[in-house]
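Below: one structure in structure tokens.
Here's a slice of the assembly, chains where they normally sit.
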Amino acid sequence: MSAIEDRLAALGVTLPQPAAPVANYIGAVKAGTLVVVSGQLPFGPDGKLAAAHTGKLKPGMGVDAAKAAARLSAVNVLAQVKAVVGDLDKVVRVIRLGGFFSVEGGNESLPAAMNGASDLVAEAFGEKGRHARTTVGVAHLPLDAICEVEGLFEITP
Amino acid sequence: MSAIEDRLAALGVTLPQPAAPVANYIGAVKAGTLVVVSGQLPFGPDGKLAAAHTGKLKPGMGVDAAKAAARLSAVNVLAQVKAVVGDLDKVVRVIRLGGFFSVEGGNESLPAAMNGASDLVAEAFGEKGRHARTTVGVAHLPLDAICEVEGLFEITP
């Protein structure tokens, strides 16, 4: 097992089978030393979207469910990277995560929710996991998911 | 004519003059072996935004108009790539499509609508057209367009 997967295991994370795209595209593309990962929904290890990870982030609602969903989405991002490069130890740098959250009304939770994804990546990759990120609140996401996370990685040549 | 344009012609698609940006930017930028394409609206071959391709994707509304709009946006993405590299046969890989749909209320149509773009690229480029993608539902798009599609391509050095 790779060093990064060891660290994920220590965090209690096992990479799932990468989610099959819900339409006519693929989960990740390698181009030179870049890997571009499709927007990942917060499917659980069972491949299902839990009810708690659907709907919208609303005012007054706690951030825990959205944060957990973002973490799951990030796990699925990593599963796609592994599927396309074979071994997460080939990752030189997590360049960027893009987070979209389905929201209703204003709220102060967007950055904290996206930390569910950022924290996982930071814990798993350490220095290599220091990434750029963009977080926005959108009107709707596929399958009514509460979040969607995409990624950009640099890998060894 | 290039092989890819031949295939587009067989699909009934002629690349239009690339749409002039509606503001102070350009349609696509080449950087090394990457081509980054600006978000493209679903202008038709006549350079106009049809009423059917404006407004919002709403619950209970069929997906056909949004899917057709996404296809048109993807055609415009390809026109921008051609304008910057000269020949679509230089495309090594369609790396990523990003799709934004203007939505109101929940609906199950986002992935199917974005397939309008993905299917065109897959039909035109075959294996090279297997791309990553992110699809989100947003609150509003320029010119009240129902969708906007951006792209990232790898080309020959």
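General remarks:
Chains here go by letter, A and B, matching the order in which they are written, and residues are numbered from 1 within each.
Following the convention adopted for this analysis, a residue touches a chain if its C-beta (ideal position, glycine included) is under 8 Å from a C-beta of that chain, and two chains touch if they have at least 3 such contacts.
From a predicted model like this one, the values you see are computed outputs, not experimental measurements.
The complex is built from one repeated protein sequence; 2 chains are visible, and the structure file as a whole lists 3 copies.
We adopt the following convention: only the chains that are shown with their structure count from here on.
If you check the complex, the residues on chain A that touch chain B are 21-29, 31-32, 34, 36-39, 98, 100, 102, 138-144, 148, 150. The residues of chain B lying in touch with chain A in their complex are 33-34, 92-93, 95-97, 103-108, 110-112, 114-115, 118-119, 122, 130-139, 152, 154.
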